[in-house]
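One structure is given below, represented as structure tokens, and several questions about it will come after.
The complex is shown incomplete by one protein chain, all other protein chains being positioned as in the whole.
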Amino acid sequence: MQHYWDRPLTWGTAGIFALGAVAVLAVVIVFVTYAIYFERKVIGWMQFRKGPNRVGPFGLLQTVADVAKLLLKEDTIPAKADRALFVLAPALAFIPSFLVLAVIPYTRHLQFADLNVGFLYYIALSGVSTIAIVIGGWSSNNKYALLGGMRSAAQMISYEVPLVMSVVGIAMMTGSLNLRDIVEAQQGYFWHWNFLPQIVGFAVFVVAAVSELNRTPFDLPEAESELVAGYHVEYSGFRFAFFMLAEYVYMYAIACLTTILFLGGWNPPIPQLDFIPGLIWFILKFLLVVFFLFWIRATFPRLRVDQLMGLAWKVLLPLAILNIFLTAAGMEIFGARG
Amino acid sequence: MIRTEELLLNVGPQHPSTHGVFRIIVKLDGEIITEATPVMGYLHRGTEKLAENLNYTQIIPYTDRMDYVSAMTNNYVLCHAVEKLMGLEVPERAEFLRLIVMELQRIASHLVWWGTYLLDIGALSPFLFAFSDRETILNLFNELCGARLTYNYMRVGGVKWDAPEGWIDKVKNFVRHMHGKLDEYHALVTGNEIFLSRIKGIGKYDADTAIAYGLSGANLRCTGVKWDLRKNEPYCIYDRFEFDVPVGQNGDCYDRYMVRLEEIRQSLRILEQALEQFPEGGETMGKVPRVIRPPEGEIYVRIESPRGEIGCYIVSKGKAEPYRLKFRRPSFVNLQILPKLLIGENMTNLITILGGIDIVLGEVDC
Partner (left out) sequence: MSEEENKPGETKPEAAEPAEAASPRPAGEPPEGGAPAASERRPLTEEEKAARRQAAAERAAARAGAARGAASGGAAGDAGGPEAPPKPPSPNQPLLDRAVQLLREQIAEDAVVEAWINEPNDHLPTLVLKGEYWPQAARLFRDHAEFGCRYLRNMAGVDCETHMEVVYHLLNMDTGRNYCVKIRTDRDRPSVPSATPVWETANWNEREIYDLLGVDFPGHPDLRRIMMPDDWVGHPLRKDYVPLDPEV
């Protein structure tokens, strides 16, 4: 894909980019469909019940039916809501989630756009969704939505900082923010993958990532039992579908990012297994991260808002900074790949 | 010029966590509650007024529907009141059956409370586990009296249906199974860091406040007051069995949680003893006149329901219908402390505290 970027832009290359984007979109949509299905199934199994199993063979068409229902619903906009913002919010939530997928490398050769500041691009764009949530909460003209939007803004801003800082250690060790280079630097055995040398950073990243996704145990903005769905309480139909889509696409993106940054991307755990294509390894690790997210959702209760903020600023941020110092010290003592 | 305002938020009456149709009007300053006003009466069905036109046996189904999560204890309080007023003897087998179903009901009610409380706090799975165990209990009740929730099982002078063949063994199996489950629940939830930080230190009050507000049940025992009507004012055949009364110390939500889970364990203990001593044969109904006409007078009886002290005050004028029937409902009295506890708390803690008081709206409104 990369060599198309280097050529001057013509209708042909533009067409190729468009096709590539559609391909990525298609993959993501298929993922979202089955991620929702498997989330319900896995959580169901953990709760001694079967998940959906009626619609289609083994319930595989459940999400399709749900999305069809959402699309067929009446498009209600509350009477005193701010129409322009109300309509803008779901789109604004979804678009950055899709845009960040451009920099994810699946294998050495399979990547949409190879940016030297790939990780920075990711973080910068994912921050735009925070605005979308606040807009959604405000424009709904509903106190519950407003509370949810405010909580969410506070949460997401607070957790961006440890998220980014936990990756600084990796950037120091690799010497680059380019996602492909980060994966290339993890070649070798599985103990060369970044999750071991950067174990503190890994822990901070995982916690911050779950919080960025607004998933349990950090799902205050959508705390069903308190705020009755928080910032998207007034949304129904396809606008609600957009918010949900944005959440799951972000889950895809974060899972990919975790795999790339900490779990070695497409590298096999031992080099002798490299006859299995790297894409398969990538997918396996990715699925492991996604399963882990489902698992914590089924298990943990929710954190309170002040405890959440306390956790971000008083625990994760100091840990992330500590991680940077330790990495710097380690690099001085052991050399760059110590 | 930036100005902040207080927000008036309406929690309920349709809300996933208010455990029924219950409304709290909350004045918020940011996320802190400055004032909370409960509004109830959405489920008021006029049970006490209706009772003045019905004879005592006809009132029993109405009692089921008051505290619908714990219907057996409601049945019992009414039957016990009439029996005491009339001086009727209840046969041994009936007393045992009554005790067994009441303790099973206590376990079922606490399981509902546990599951829904954790659901409010955000953990999705314990709800399913609790209800799966409760299913076993409801199936037992279904075999016994044909209903899963509103049993209409007890009658003045005894019980309506005898235990079918093999029922006692099934209860024994359940008791064995539940001991292990309780340990699992403790392992899954009680030690969880997030859960503890949500619950410890929330909604604290001391023993004097609890007594002044007339709290009962786990709400009273969590402050250290050892008052359980099954021990202090024994009724039915509770004085024959050995069990402990779990008592907390701090009066916060965590203590209420632990007291209730311990109560499940003690109920299992009572059940084991009762099942062992269960009489072989015997009548299920005592000698009761065909028309139940208590003599003129009045009586107030109270028993320990899973929520606290449920009482029945009957004024009888010698007729088949009560002249005045009043139920002292524990959820109604326990709920009074809510506005006091909520001041200065977070919105999130509102749900935690409300869940910890364990109310059932059918009982609050009667």
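Chains: A and B, in written order; residue numbering restarts at 1 for each.
Convention: contacts are C-beta pairs under 8 Å (C-beta built on N, C-alpha and C of every residue); 3 or more make two chains touch, one makes a residue touch a chain.
If you're wondering where the values come from, they're calculated on a predicted model, not measured in any experiment.
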Item checked: Touched by the hidden chain, restricted to displayed chains -> B
Checklist line | Options B:R65, B:R134, B:R155 or B:R302, residue touching the unrepresented chain | finding: B:R302
Margin query: Which parts of subunit B face the unshown chain closely enough to count as touching?
Written below: 40-41, 44, 46, 48-49, 52-53, 84-85, 87, 211-214, 225, 227, 232-233, 293, 295-302, 309, 311, 313, 315, 318-319, 321, 323-324, 326, 328, 332-333, 335-336, 365-366
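The working rule: only the chains that are shown with their structure count from here on.
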Next item on the list: Show which residues of subunit A lie in contact with subunit B when the two form their complex.
Entry: 43, 46-49, 143-144, 147, 216-217, 219-220, 223-226, 228, 297-307
Item checked: Interfacial residue positions of subunit B with respect to subunit A in the complex -> 7, 9, 15-17, 31, 118-125, 128-129, 132, 188-189, 192, 194-195, 197-198, 346-351
